[in-house]
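Just one protein chain is left out here, and the rest sit where they should.
Our next item is chain A:
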């Protein structure tokens, strides 16, 4: 039996795509092994959003090659688009597969073992033909609804590496979800590059979400990462649907109006706050998590402190902070007043502390209340999973089963940078 190992960097969309590829390989008789084990095929689903992600991708390429020099090494994902030539010139890499051909990684590897030489440029370019992700790595079933982005935020390389926005046909999405639910999926996660801009033959994002929520079955829906532009009041209304989980990862990027303008983000801090207020007016403990970029060109102390203020004010459940790093070909690359690395590091530390503090406060507020936990892993009598608010919860119990919901009363919280809630079965 041939063995395949995957390494995924970057966003949830990459995560989803790896899951789907892993399912394909397993269906065709491959054994899925850990990336640090010897395998016949290594697939690195790379990311290029920051310098750090480029660096990590390169590291994993070296590791795979060291582990088995005769393996088939495939590099796909955003770095394959952004640094194609460099990667193609590296002898140890067998195939460099751009994002729009990622669905064909299995057929490429299969052809390779059959002695056929297929050039990646001849592959299928269907962005959505992955099939279900039932055998992947997660209990949550990710469903890809769109790819690409046309927003061109001035710091972002994604529109260049993921291409124009393209939405998957609504009927395909609904069928895909019905299929995974009938196979037992309990949590559906909507994924894509800029999902709020979903638009298929007049069906917008909120129309799609409404139809998904109307599907039968014992499942809950998670929206994952969304930009604050592109959706309206109808979507906010749907957030109170019983099948909808009370969690949104709403990307703020900066709490300064002038930085947001220079980023060409399509909302204001004021609009962002209004959205949060509307959501929390109906559901005060709704979990809003966010991304912040630190040290965007020309970010002053005042801009930075405006960001800190927003984080304090909005009681985020988690803030993912990124130090701004120049991506070639973006508008921000050409902006004057790039910020010194030391200042970025300093601001990052301040923000990380702040974010950990708000996260801890937010999570503590669940003590004494209940969570419906979808169990993902079991170790003896200790079960772990996520509650509907997307906070990790641990509890003990006998004969707990994976991929089942359990009502848990939260009794305490662990320490650490990602504090887990501790609970008791009810």
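Keep in mind that, in the parts below, a contact is a pair of C-beta atoms (placed from the backbone, for glycine too) under 8 Å apart; a residue touches a chain by one contact, two chains touch by 3 or more; residues count from 1.
Simple rule for what comes next: contacts and distances are computed from a predicted model.
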- Message: I notice the complex is incomplete. Of the names "STAS domain-containing protein", "Oxidoreductase", "Tryptophan synthase alpha chain" or "(2Fe-2S)-binding protein", which is the UniProt protein name for the chain that's not shown?
- Response: "Oxidoreductase"
- Candidates A:94, A:211 or A:258 - the one touching the absent chain: A:258
- Note on the structure: Touch rule applied to chain A and the missing chain gives residues 150, 152, 229, 257-258, 261-262, 264, 266-268, 271, 329, 331
